[in-house]
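Shown here: the complex without one of its protein chains, the others still in place.
Up next, subunit A:
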Amino acid sequence: MSRRIVVITAGLSRPSSTRLLADRIAEAVAAQVGARGESVETEVIELRELASDLVTTLTTGGLPTPAVRRARELVSSADGVVAVTPVFAASYAGLFKLFIDVLDPDSLTGTPVLVAATAGTARHQLVLDHALRPLFSYLRAVVVPTGVFAATEDFGGGEADALTARVTRAASELAALVVAERGAVAGFVPGAEDLRPRRRSGNDLDEDVPDFETLLGGLGQ
């Protein structure tokens, strides 16, 4: 079965070093999943192209544009996610957060996520653990232990090999989760898969409405 990796990248310029890092990680993840005997499809969500759609969705009471609907479908059906953002003012880019804000809170539940960030200086590297990890914990995603942080010097300086090693390690961790068998054998004890909320894109109505007698029960009659 082919696995689908979705790469979310929030670089603002073109070409963007954030996108460069995203592509390197995506390639490494594809290689690592392939090494485990599975094929990979990779989709990239370039948030720069979604900028005005995101603002429209957020300022019109939640009306999703067609592009936002497509992006939500991609994210909520991904087997694994690579999330890459530049660092601004000690945190992820505003554009990155705008995108998170239009996702259904259950779109990433239980999903393996690799977090990565770029910045001008290595002094920002804790952004992975101070900003990105808590954000994805809130979304109940499974964040892999190794995060990838790249400062400008990592792209050409003496640290380039260290970055490659880190990318490979993180990609390997993500790949292991992406191909892992999930769930318990049906009919035995309920597994984590059975207990956690179903993943949702937010595009479709949740038609699991409680029966009206249940809604009315316990209230005045």
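Rule of thumb we're sticking to: contacts are C-beta pairs under 8 Å (C-beta built on N, C-alpha and C of every residue); 3 or more make two chains touch, one makes a residue touch a chain; residues count from 1.
Heads up, the rule we're going with is that contacts and distances are computed from a predicted model.
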UniProt protein name of the chain not shown, from "Multicomponent Na+:H+ antiporter subunit B", "DNA modification/repair radical SAM protein", "Putative FMN-dependent luciferase-like monooxygenase" or "ABC transporter permease": "Putative FMN-dependent luciferase-like monooxygenase"
Options A:41, A:129 or A:206, residue touching the unrepresented chain: A:206
Identified contact with the non-displayed chain, of A:60, A:137 or A:152: A:60
Hidden partner chain, residues of subunit A it touches: 52, 55-56, 59-66, 203-207, 209-212, 215-216, 218-221
